[in-house]
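Comments concern the structure below.
For this depiction, one protein chain was excluded, whereas all remaining protein chains were kept in their positions.
Entry: chain A
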Amino acid sequence: MGGLGRYLARRLLLLVPVILGITLVVFVLMNVVPGDPLYSLIDERSAGLDPAVAEAIRRQWGLDRPLYVQYVRFLANAIQGDLGRSFVSRQRVTEAVVERLGATLRLGLAALVVAVGVGLPAGIVAATRRGSAVDAASMVAAMAGVSMPVFWLGLLLMYLLAVSHRWLPPSGYGGGALRYLVLPALTLGLPVAAVVARIARSAMLEVLRREYVVTARAKGLPEGAVLVRHGLRNALIPIVTIVGVQAGGLLSGAVVTETIFNWPGVGRLLIDAIGRRDMPVVQGAVIFIAVLFALVNLIVDVTYAFIDPRVRYE
């Protein structure tokens, strides 16, 4: 596996310029939007702020320095694992993110289970019974799933399963109890399940037309074995790709779901930080999400080798 080791090392090394680029973009963006970051520290209630005190606050946070100095200083600290402290809470950014990272990962993984657990079987069944009522029904459901706004789906599930029928708690983290995870995971996972189902169906249809499947059937192999060993295995590459792309999205794009279900994840931290112009937190949260995204992509690429022996890492 020397090839794979080298490949992994190279990919991880490639992360460095990517993250550097991201921090630069975020830094520039946050600084070109109109408004002095100083005033994110103050609000309307404390209208009359003495200029001397304002200056002291600015110095305290290093906002009196030129932008490039601020950026270089940020990078120098970041290399040592110090992403600074929040303007608002004065909490360490790394601590603020790590506190919420667990909840985000939990939700992302659960949603992935929903996406694959619902989407993959639906797609396969639809492909094998092409043109049947089952096919039509699952594709209509998939269409609805793709086009339904997450916001609406979430509230619908909440009112249906938590308010009308008291089967599940409407929102919250519940200290990690599984019941609390179901609704947000469904909300986040079902639209992805729809995408997975559609991709799985077309990939299966594509593969099932191939000569080796016809040959396998002609050999008299049982239909189940044909589907799994020859069909699914060969259809997996596009499916894994789409699951990988979507999984990255699950980790980063959970903001709406986290807000509706009051889920204490990184998404909400990021939204609050943007609203408060809390630069250090925005930077930190974005970096964490970017790294996660890159890692998921790496996992997907490595998975290819296990699915398809023809894939080699050099």
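Here is the rule we use: contacts are C-beta pairs under 8 Å (C-beta built on N, C-alpha and C of every residue); 3 or more make two chains touch, one makes a residue touch a chain; residues count from 1.
Here is the rule we go by: contacts and distances are computed from a predicted model.
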Seminar exercise, completed: Choosing from "ABC transporter substrate-binding protein", "Rod shape-determining protein MreD", "NADH-quinone oxidoreductase subunit D" or "Cation:proton antiporter subunit C", the absent chain's UniProt record names it "ABC transporter substrate-binding protein"
Exercise. So which of A:26, A:78 or A:96 would be touching the chain we can't see?
Worked result: A:96
Problem set entry | Among A:231, A:248, A:265 or A:284, residue touching the chain not depicted | A:265
Problem set entry | Touch with the omitted chain, as defined above, among A:83, A:120 or A:162 | A:162
Problem set entry | Contact residue for the chain not shown (choose from A:61, A:74 or A:288) | A:61
Seminar exercise, completed: chain A residues touching the chain left out here are 33-36, 39-50, 52-53, 56-57, 60-61, 85-86, 88-91, 96, 99-100, 155, 158-159, 162-164, 166, 169-173, 258-265, 268-269, 272, 275-277
